[in-house]
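Report on the structure given below.
Removed: one protein chain of the complex. Kept in place: all other protein chains.
Let's look at chain A:
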Amino acid sequence: MKLSKHGYFYLIWMAIFIAIPLFMVAYLAFTSGDSQSISLANFSLENFKRFFTPMYLEVLKKSIQLAFISTIICFLLGYPVAYIISKAKLKNRNILILLFVIPMWMNFLLRTYAWLTLLGKNGIINLLITKLGFQPLDLLYNDTAVLLGMVYNFLPFMVLPIFSVLTKMDNSLIEASWDLGANKLKTFLKVIFPLSLPGVLSGVTMVFIPAVSTFVISSLLGGNKTYLIGNLIEQQFRYTGDWHFGSAMSIILMVFILISMALTSKFDKDKEGDVSGLW
């Protein structure tokens, strides 16, 4: 294999920032012992065995469930938005997409904290409800709040790739469909939607992966009620100090994401599930 000068640089970069850390995670996952003395660790499948018990599997199931639902909501909200923006006049289109992107320039934590003040017991929404003479609601620290946080934070990642595919679509294909007798609805179902699938796939990937592994959203908006696999991993590294078990869970999550991505890309005939054109 021949590589240019930049090629070697990239290879070194990959080794330092991808291969070595990944290898370390794998090494930790398949060993047991004291995290502080890595060199003395022994090969062991103990960490994996420990994970496949009902308590931990329940956490994984819940993580996948919430990530799955939030991905679907993002798709249902995001597709029409992307479609409407892509049909707008060029001048308005840029403004609309900018409006969508601007919140992403703000700090992620800050945006999530903002929901605390909105949803809290004495938050703005409950303030309005009590003003109207109703009992305050428990809006915070439940699955719905976590879902809301996920959808809010990850929606742009669904909208942008779909928007990108829709704007690049050759308009003569749509005209050809009309020409052959398909009305607007049939044209959407038979031409526009199938051709936008690569964008949908990118969007699904870009929402599902961060949603399934998040720990910030769940700990801020879910409190201790919604405990996700991300929280579990964080706990092992930050509090419990069991790097072996944490690494094993990371590997399991990674394998799981790989499987679900492989399944999703099966739906895409052309395997164009990249995010090209956007970044």
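What we mean here is this: contacts are C-beta pairs under 8 Å (C-beta built on N, C-alpha and C of every residue); 3 or more make two chains touch, one makes a residue touch a chain; residues count from 1.
The rule is short, and it goes like this: contacts and distances are computed from a predicted model.
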Absent chain [UniProt protein name; select from "histidine kinase", "RNA polymerase sigma factor", "Spermidine/putrescine import ATP-binding protein PotA" or "Molybdopterin synthase catalytic subunit"]: "Spermidine/putrescine import ATP-binding protein PotA"
Selected from A:I69, A:L116 or A:A182 as touching the chain missing from the view: A:A182
Residue among A:G7, A:P80 or A:P194 that touches the chain left out of view: A:P194
Of A:L76, A:L173 or A:I259, the residue in touch with the unshown chain: A:L173
Hidden partner interface residues of chain A, rising order: 170, 172-173, 175-183, 186, 190-191, 194-195, 269-270
